[in-house]
Every structure is written in C-alpha cells, then in structure tokens.
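Pasting a structure here, questions to come.
As you look at this complex, bear in mind that one protein chain is not there, while each of the others sits in place.
Note that the chains take the letters A and B in the order they are written out, and that residue 1 is the start of every chain.
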Amino acid sequence: MAHASVSADHGHHDDEQHIAHVTPIKVYFAVWAALIVGTVITVAVSYVDFNVILGVPNVNLFVAMIVAITKALLVCAFFMHLKYDNKIFAVTFASAAIFLAIFFLLTFSDLMTRGQVDDKQGTFVKDHRAQQQVAPSATPQRSAH
Amino acid sequence: MSGSHHDNPYLAHHFDTPRQQLEANKLGIWLFLGQEIMFFSALFVGLMIFRSWYPQMYHTAAHELSVPQGAFNTIVLICSSLTMALAVRWAQMDVPNNNRTVFWLCLATFALAGVFLVVKYFEYSHKIHVGTLPGKFFDPSNPEFPAALKQFDNAKLFFGFYFCLTGLHGIHVLAGMGVIGWIMVRARRNEFNSKNFAAVECVGLYWHLVDLVWIFLFPLLYLVG
Partner (left out) sequence: MSVAATASGRVPHYLEAGKGIKSWLVTLDHKRIGVMYLWSVLGAFLLGGLAAILVRTELWSTGQTIMDANAYNRMFTLHGAAMVFLFIIPSVPAALGNILLPIMLGAKDVAFPRLNLASYYIYLVGALFALAAIAFGGVDTGWTFYTPYSTSDKVANTAVMMTFAAFVLGFSSIFTGINFIVTVHKLRAPGITWFRMPLFVWAIYSTAILQVLATPVLAITLLLFMVERTFGIGIFDATIGGDPVLFQHFFWFYSHPAVYIMILPGMGIISELTSTFSRRPIFGYTAVAFSSVALAIFSFLVWGHHMFVSGQSEYASALFSFLTFFVALPSGVKMFNWLGTMYKGSISFASPNLYAMAFMFLFSIGGLTGIFLGALSTDVHLTDSYFVVAHFHYVMMGGTIFAFFGGIHYWWPKTFGVTYNEGLAKIAVALQFIGFNITFFSQFILGTRGMPRRYFNYPPDFEELHRISTIGSYIVFAGFLLTAWYLIASLRKEKNAGDNPWHSVALEWQTSSPPPVENFVETPKIKHGPYDYDHPDAAPLVLASASSNRKAS
C-alpha cells in the first residue's frame, strides 16, 4: 500500500495535504470473518436455554449482548476506521452510547419499581410483579420454521 | 485568506487544508450517527421494558419470528458492510480504474441491500397472512393465527415494536440505497481519488451504522425471547 504509511511521522504540511489512510485488505476480510463467526455463535447459543440450565433469568440476553457488542466494536474499529482516526470521532459516538445508557437506566428506575410503596403508610410492600418476572422455563424450545 | 488551497479544486472556500475539511465532514457525519443512535433509542428502551414486564408474552411472540430468515439477513448486511468498506478503501487510492472498482463494490452493496429488503418482504407478508400485526390490524380470528399466541391479548405490543423497529431500520436501508446510488453515479464520473473521497467515506459510515443497528436488533427481537 503506497499511501498506507502516510500518517503521523510525516511533516505537518504533508499531513495536512495527504489525508487518506488506507487499511490493508486482509484486515477487512478478517473482520468480516469474525462477524460471520459471531453471528453463528449468537444463533447457536440461542438454542440453548441458559436461563433454565443455570436457574438465573436473562443469561441468554447477557450472552447475546456480549456477542453483539463485540461485533459492534469490530465494525466501529475497523470498518468505520475509529481505530486509526482522530479520537474525537470515537468520543462523539461513545457519548451517544453513554446517553443511551442513561436513558435506559433512569427509565428502568421507574418502570421496574412501580407499586412497591403502600400509598397510605409510605412503607415497602411486596413487589406485585414478582410472579410475572420469573424466567420463562416450561415453554417449549424454539420450533423450526 | 491564504492562497495555498487555490490549486486544490476539492477544497471549499471556508477551509484552509484538506485535512481540516475531511475531518470536519467526518465529525459532521459522526454527530449525525450519534443522533441516529438516540433516534432508535426510545424504541429499544420500550422494547426492553415490555420484555421485562411481560416475559412470557415476549418469549412466545418472539418464537413466531423466523430465525433462519433473520440470520440470513444478518449475514447479508455483514457482507454489504464489507463491500462498502472496500469501496471506501478503493476510493482512497490513486490506482488505475479505482473509480470502476468503487462502482462495482457499491453495486454489490446496493444489491445486498436489495436482498435484505426482499427477505424482509417475505417476513412481512407471512405476518400479514397470519394476522400477527401491530395495533388495530392484530387479528387473532385469522384461521392461521399462531395458536400459542392466542392466550396473550398484549402480543400486539410485541408486533408493534417488531414493525416499528424493522420498519424504521428498513427506511434507513432504503435511504442508504439512495446515497449509495448517488456514489455510484459519481464513481461513473471518475470523481474519486486520494484527495477526494469524503463522500464515499461518509456514506460508508452511514451504511455501517445501518448494519450496527441490525446487529442489536436481530438478537433482541429474534433470539432472546
């Protein structure tokens, strides 16, 4: 790659004029392969009900999100060039993710804790949703389409 | 006003250097992508809230979606991201026929996006056929309505989210096809080279975001009921 190395070690003027950072082609194919593998993993894992096996809710969700976040980071870092680019782009994108997390957390702080206080006494009462929150257990495994 | 950039036809009058212009364009598109994340956010928040409120309904309704079709579409979008990333790479290089390569890679991306929408069409028409639709179109009296769902009055909520999320994502795919088509026209005119590739890179970034949204949509809707 003739221009692949044009970056920081060149003079300032050069740096301002030569702007392309060309990523080696094998990097793109390696990332693509990793994304395919990630998709296969996440589909395969979904056929195993960890919630039942481990007796803890949301394990499948957790596993799926770990895989999805890994895939997303790969896309961001290589396909979207965040690994090589000015860090301000990564900061911009990450700040959106942070405000998304705030949106999730504070909205959930309401919707998951409703109806737990006795209106008249202001005291803690039993969570009326507790029964509904049990992880799906007796439901059949996924049927093929 | 320094005259140093008058020899560069790609530099707009209010920028001083190509790097400044490129980084300004990219920061602009990254802010737009941040905006897109927040645009989708409320749908994801709502989806996860109703998932934890009604786990049984969600679980049952999610099983009505076709995992093979969803997984196939995931692969399609990942491949389209690869072709788009390669298009950006060739737009950045001053090699012979680089615009030709950009054109063909963009055409491949465009075609893959089309495949995605065709699969989506089959998914949607199946749901229209059996009546698993959002809101007032939700029809448990349909003879082919899934039996497992009949006990849940609120299953229309799940399909409301399904259609809103995939519909909004589909609109983004369509918009992406539009801007990729615009890049194809410009590549035909041999416009791209190592000094002028910002348009391809910005369209590429947008297309990768469309892929990113699907990377989260697919497991949340299809897999983790």
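Please note the rule applied: a residue touches a chain if its C-beta (ideal position, glycine included) is under 8 Å from a C-beta of that chain, and two chains touch if they have at least 3 such contacts.
Predicted model only: the values in this text are computed from it and were never measured.
Asker: Quick one: which of B:Glu36, B:Glu123, B:Asp139 or B:Glu191 touches the chain that's been left out?
Answerer: Candidates B:Glu36, B:Glu123, B:Asp139 or B:Glu191; residue touching the omitted chain: B:Glu36.
Asker: With the missing chain put back, one of B:Tyr54, B:Phe110 or B:Phe192 would touch it. Which one?
Answerer: B:Tyr54
Asker: Taking the full complex into account, find the residue in A:Val37, A:Val56, A:Ile69 or A:Ile88 that is in contact with the omitted chain.
Answerer: A:Ile88
Asker: Please identify, in ascending order, the residues of subunit A that touch the omitted chain?
Answerer: Residues 88, 95-96, 99, 102-103, 106-107, 109-117 of subunit A touch the chain absent from view.
Asker: Would you write out the residues of subunit B that touch the absent chain, in ascending order?
Answerer: Contacting residues on subunit B, toward the hidden partner: 1-3, 13-15, 20, 23-24, 27-28, 31-32, 34-36, 38-43, 45-46, 49-50, 53-54, 57, 134-137, 153-154, 156-157, 160-161, 163-164.
Just so we're on the same page, only the chains that are shown with their structure count from here on.
Asker: Rounded to a whole Å, what is the gap between the Cα centroids of subunit A and subunit B?
Answerer: Here the centre of subunit B sits 16 Å away from the centre of subunit A.
Asker: Could you please specify the touching residues of subunit B with respect to subunit A in the complex?
Answerer: For this pair, the touching residues of subunit B are 17-20, 22-23, 26-27, 30-31, 33-35, 37-38, 41-42, 44-45, 48-49, 52-56, 59-60, 63, 66-69, 71, 74-75, 78-79, 81-82, 84-86, 89, 92-94, 194-195, 197, 201, 204-205, 208, 211-212, 215-216, 218-220, 222-225.
Asker: Under the definition above, what is the set of subunit A residues touching subunit B in their complex?
Answerer: Residues 1-3, 15-23, 25, 28-29, 31-32, 35-36, 39, 42-43, 46, 57, 60-61, 64-65, 67-68, 71-72, 75-76, 78-81, 85-86, 88-89, 92-93, 95-97, 99-100, 103-104, 107-108, 111-112, 129, 132-136, 139, 142-143, 145.
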